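Of the protein chains in this complex, one is absent; all others appear in place.
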Amino acid sequence: MADKPKRITDLGSPDYNKFLPPVIAKNYGKWKYHEYINKGVMKHVSETGDELYTVRIATPRLVSTDYIREMCDFSEKYSGGYLRWTTRHNVEFFPAKEQVDGLVADLKKAGHLVGGIGYGISNVVHTQGWIHCHTPATDASGVVKAVMDELHEYFTTKTLPARVRIALACCLNMCGAVHCSDIAILGIHRLPPKVNEATLANQCEIPTTIASCPTGAISPNPATKSVKIKSERCMYCGNCYTMCPSLPIADGTGDGISIYVGGKVSNARGPARMSKLVIPFLPNNPPRWPETVKAVKHLVEVYAQNAKKHERMGEWIERIGWERFFKLTGIPFTYQHIDDFTFARDTFRMTPTFKWE
Amino acid sequence: MSKDVKTPMLDDLEKGAWPSFVKEIKKAAKRSNTAHDLLGILERSYRDKVTHWKHGGIVGVLGYGGGVIGRYCDLPEEFPGVAHFHTVRINPPSGFFYTSKAMKELCDIWDKYGSGLTNLHGSTGDMVWLGTQTDKLEPIFAEITAKGWDLGGSGSCLRTPSSCVGMARCEFSNIDTMSICHTMTQKFQDELHRPAFPYKFKIKVSGCANDCTAAVARADMSIIGTWKDNIRIDQAEVKNLAKSMNIQEEVVDMCPTKCMSFDGSTLKINDKDCNRCMHCINRMPKALRPGKEKGATIMLGGKAPIVTGALMSWVLVPFMKLEAPYDNLEALIRKLWEWWDDHGKNRERIGELVDRMGMRSMLEATGLPPVPQMVKAPRTNPYVFWAPGEVK
Partner (left out) sequence: MDAAELQKKIYTLVETNMGKKKMKSGDLKKAMVAEGATEEEFKAALRELVDGGKLVYSYFGGSFIEVPHTEGSANPQQ
């Protein structure tokens, strides 16, 4: 390899200091307080007296370089060439005070949604789905688009009792870690993988494949030099498919969406908590997933009507009780709602104390 | 390029108020075969209700074990533009601040070698460049490194660490989250690029208990800023705020430890009872600020459900001072990795190893003392194990 030029490696992350707007570099660590001007604009004030304005818009997460260049142009015109992405896939600009209105107007004129700050629905954290992944049980971008077309006013203008964080993961690997969201949309498979005996011996290492199953559902099938799957043990995690491409798990009828609610990561008022299953299955119905859109909208509306100010969805449900939650939302309670996996007993109620209404 | 295919289902998703990813793919498709055929295969998925991607395990750049995810479609004859559709993960700057100049340079490279489509950002925090072919990987790598960028992590390695915006723009931050994130990324380059762990390891840094990076749910090591002394109160601002909000109802009554009182003009906090949950500070940022003795709680073991069920991180070190260059944090992380490396099985996350081996094994290996902050309450079951030598 001596004839090749030396490759540069192990650079890591570029120094963020190069990318900080001057007012942020100057006031780093000195911010004193902030105010929300409206749903799309906030103001931070420093101990030095300096002010920073932030304007936020929603992106579709999957964007073209044309889109990024457009954002760069906005930043050059209004924000000194500086811009920031939030991890909820929003873009932020830092205009001077007198440029805020001009920027907001320009963004709106170009069709962008300005908002996402304060009590409402910010952008939806989501994963790849049919765009790029090999194990999804539903699409990601399409479901998010359909849901937010219906709920976008909670991003731009309408407020809710507190933040409602929506996240979507297209399989239970949960790249997006939706398990701590106010509303989690989760793709699920309901059928075990099919064994492709013709290709399995060629494509897969049988011991590795067997070891990949967390529930021990896979055993060798010496007759066909392949494997067998005990379907009553399979919980459709797709682990085996990642290890062995001859065990495809996707199925047009078996796959669909489930909805979990009431999680949060903030410790404010009470600890972070996981989201809980409320709708075990909704069909995949592209391109607009009407069942899922309706369900999410309904959950947001029932919460909006009933929760107290500052109460996150999970806090509201804990106050009123799960039995009342199911009554208020009209969602049927089924076998699937009762846990039967590793930590099941922790979720059973051990008190004879209920809210009957 | 496949011949023009009709995409009626996707076209429907160009309508509506929310920004449309279909419009984005179509913009890129004007220039790129890959993006063009992505439209075709995605429409097929919408019709069939299944994915058309296959997993691929051996693509990458020379010397690295991560940063590229191999992907192939199962209909290569129909959609040759996406026969190979690998993604490239680029390590972003901590905090996700960019200059337009740097962004445009990256766009130029991506337009030259790939589909022109990206995720900003993937859930780990990397910039995700979607859709290129094996022979383009080395040229991409050469061009990004020449501009000062590097690949992020994938596989059984340290994943790209990430942080909240912290001191750059948030007055709540008790630690310099962006600096911690950047410093750890740089110290652990070998662990990030050359997978040597039993499975993945994620580090996320949040400046306060609001935990904006969802560190507690998404990271094997969650670093969350906190403070030890008293909340700072500006009583004049309290009086001001009392005009525009109901302090009793919105703050005092909602304090989980009931340690606050308000007599209509003065707000009192019994800091001994406060557990530093952030609620009151969130509500009254002008009047209340975290104390001055700042540090972080170090937590371990959070992960999504695969394989044994979702875990949230639990407390390992209740309070650690974190000041550059963070050697104390680095030393702790290295000790944890060593223990995990010695005992972990393939695909066993560190939290799962603690489940299997017990907290004691891990605490002994790292030299951390058992403290009450690690548990919600001490155990109730009497099946207590004693080590030989402890019984004298």
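Note that the chains are named A and B in the order they appear, and that numbering of residues resets to 1 at the start of each chain.
Following the convention adopted for this analysis, a contact is a pair of C-beta atoms (placed from the backbone, for glycine too) under 8 Å apart; a residue touches a chain by one contact, two chains touch by 3 or more.
These figures come from a predicted structure and were not determined experimentally.
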item	value
Among A:S212, A:S226, A:N267 or A:T329, residue touching the chain not depicted	A:S212
Positions on chain B contacted by the hidden chain, ascending	54-58, 60, 62-66, 69-70, 72, 76-77, 83-84, 134, 154-157, 194-199, 341, 344, 346-347
Contacts of chain A with the absent chain, listed as residue ranges	1, 199, 202-203, 205, 207-208, 212, 239, 242-243, 245
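We take it that only the chains that are shown with their structure count from here on.
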item	value
Chain A and chain B: spacing of chain centres that average the CA atoms, whole Å	12
Chain A-touching residues of chain B, taken from the complex the two chains share	9-10, 12-13, 15-25, 27-28, 35, 38, 42, 45-55, 62-64, 71, 85, 87, 91-104, 107, 110-111, 116-125, 130-131, 141-142, 145-146, 148-150, 160, 162, 165, 167-171, 173, 176, 178, 181-182, 185-186, 189-190, 192-193, 209-218, 250, 254-256, 277-279, 282-283, 285-286, 289, 304-310, 312, 346-347
Footprint of chain B on chain A - complex, ascending	7-16, 18-21, 24, 28-29, 31-35, 44, 52, 54, 58-69, 71-73, 75-76, 81-87, 89, 112-113, 125, 127-136, 139, 141-142, 144-146, 148-149, 152, 169, 172-177, 179-180, 211-212, 214, 237, 239, 241-242, 245, 250-253, 255, 263, 265-270, 272, 274, 284, 286-288, 309-310, 341-343
